[in-house]
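Every protein chain of the complex appears in place save one, which is left out.
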Amino acid sequence: MSKWEDNKAWFLVLPVFLVVAFSAIIPLMTVVNYSVQDILGPGDRVFVGDEWYRDVLTDFRLHEALWRQIVYSFCVLAIEVPLGIGVALTLPKKGWGVSACLVLLALPLLIPWNVVGTIWVVFSRPDIGLTGVTLNNLFGIPYNFTANPVHSWLTVLIMDVWHWTPLVILLCYAGLRAIPEAYYQAAKIDGASRFAVFRYIQLPKMRGVLLIAVLLRFMDSFMIYTEPFVLTGGGPGNSTTFLSQYLTKMAVGQFDLGPAAAFSLVYFLIILLFSYIFYTVISSFDKGEA
Amino acid sequence: MTLEWMAWTPITASFFIFIGLVLMGMTVWQIVSPTVESKGFLPMPTTRGDRLFIGLLGSCYILLAWIGLTELSLWIALALCFLFLGLTLRFG
Partner (left out) sequence: MRINLRQAALLAYLFFLLLPIYWLVNMSFKETDEILGVFSLLPEHFTWANYKMIFTDPSWYTGYINSIKYVAMNTVISLSVALPAAYGFSRFSFMGDKHMFFWLLTNRMSPPAVFLLPFFQFYQTVGLFDTHIAVALAHCLFNVPLAVWILEGFMSGVPREIDETAFIDGYSFPRFFFTIFIPLIRAGIGVTAFFCFMFSWVELLLARTLTTVNAKPIAAVMTRTISAAGMDWGGLAAAGVLTMVPGVIVIWFVRNYMAKGFALGRV
């Protein structure tokens, strides 16, 4: 690596370390402390050992939420990544259209998450929403996302696609722009088909940004909270209750500090494992490239 | 401001002191003899710090699996964790 070896660089990193330590390490320590105790009130707590962990790990509602979460994240990736690549390929390469498209595409990313939920509530409600009314009256499909679990699932999923595919598109587009024009010309001379260009030039060049896209989308969909909270409130029943919602309900709604803390830690460990695997794969991939 | 809101207990406190000591020890070790990336039974080449992290993370999962799947004493699991940590650090 062409970097200066100097441990004094720690002084440059120190402010970040302090700020993030303040907002990450101290809270995390507190969560660990809470997770082994029954907090009855201020100054009144009992050590319970691994009881909360045992509760959390054997709680079947939680297993359900976890499975729901995994299936959901998988669906999100399976739809958004191919769609994102596809749309990125159709974007114009130059001219005024580029700026216009980019601004339009980025629009959903800038909407506060609860407003995203609100937009989809007013958009899909069977009494006042555009899709709700259209589906019910014009096509005669009894669509109602507040009562039918399948419909509510589909709505949450489509909302996520609407909300986050632009991120994948922007990333892929940036990756595509980095391909030198000479590559395309060479392919043209060789008479390569459109698919061959995609398979052997564009896809390999996009691998780096695609990994970032997959990583970000996986993590963010794994901790999704606000949008389904506003749209469906986790219902009907528990059909769209994901892990974060479950946790928030426990922590703030019922104020079960101990079990919520134990759950937080398990949740955190799952995320930590996935990020570490992704991170290792990506950085070893970077090394192979260089 | 008091630390009461953090609800410290002897066990968690000693856990964090242990982690802190390990990190300090690793730093000193690093100064005395810098680590070399090497390939062990793990799928990628790792430095000492990487192996420590994998060892600790793996230990957490061992403990969770133990709590979730068995009713046996946690001390056995703890011993397993140390064994795992040692193995990863030495051969990982």
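Chains here go by letter, A and B, matching the order in which they are written, and residues are numbered from 1 within each.
The criterion applied here is as follows: a contact is a pair of C-beta atoms (placed from the backbone, for glycine too) under 8 Å apart; a residue touches a chain by one contact, two chains touch by 3 or more.
Please read these numbers as outputs of a predicted model, since none were measured by experiment.
Asker: With touch as defined up top, name the shown chains that contact the chain not shown.
Answerer: A, B
Asker: Across the whole complex, list the residues on chain B that are touched by the chain not included here.
Answerer: 1-2, 4-6, 27, 30-31, 49-50, 53
Asker: May I ask you to list the residues on chain A that touch the chain which is not drawn?
Answerer: Touching the missing chain: residues 1-10, 12-13, 15-17, 19-20, 22-24, 26-28, 30-31, 34, 86-87, 89-91, 99, 101-115, 118-123, 127-130, 133, 137, 162, 166-167, 170-171, 173-175, 177-178, 208-209, 211-212, 215, 219, 222-223, 225-226, 230, 243-244, 247-248, 251-252, 257, 260-261, 264-265, 267-268, 271-272, 275-276, 278-279, 282-283, 286.
By definition in this document, only the chains that are shown with their structure count from here on.
Asker: Taking the mean of the C-alpha atoms as each chain's centre, how many Å separate chain A from chain B?
Answerer: 29
Asker: So in the complex, the part of chain A that touches chain B is made up of which residues?
Answerer: 26, 29-30, 32-34, 36-37, 39, 42-43, 45, 47, 49-50, 53-54, 57-58, 266, 269, 272-273, 276, 280, 284
Asker: For chain B, which residues are in contact with chain A within the complex?
Answerer: The contact residues of chain B facing chain A are 4-9, 11-12, 15-16, 44, 53, 57, 60-61, 64, 67-68, 74.
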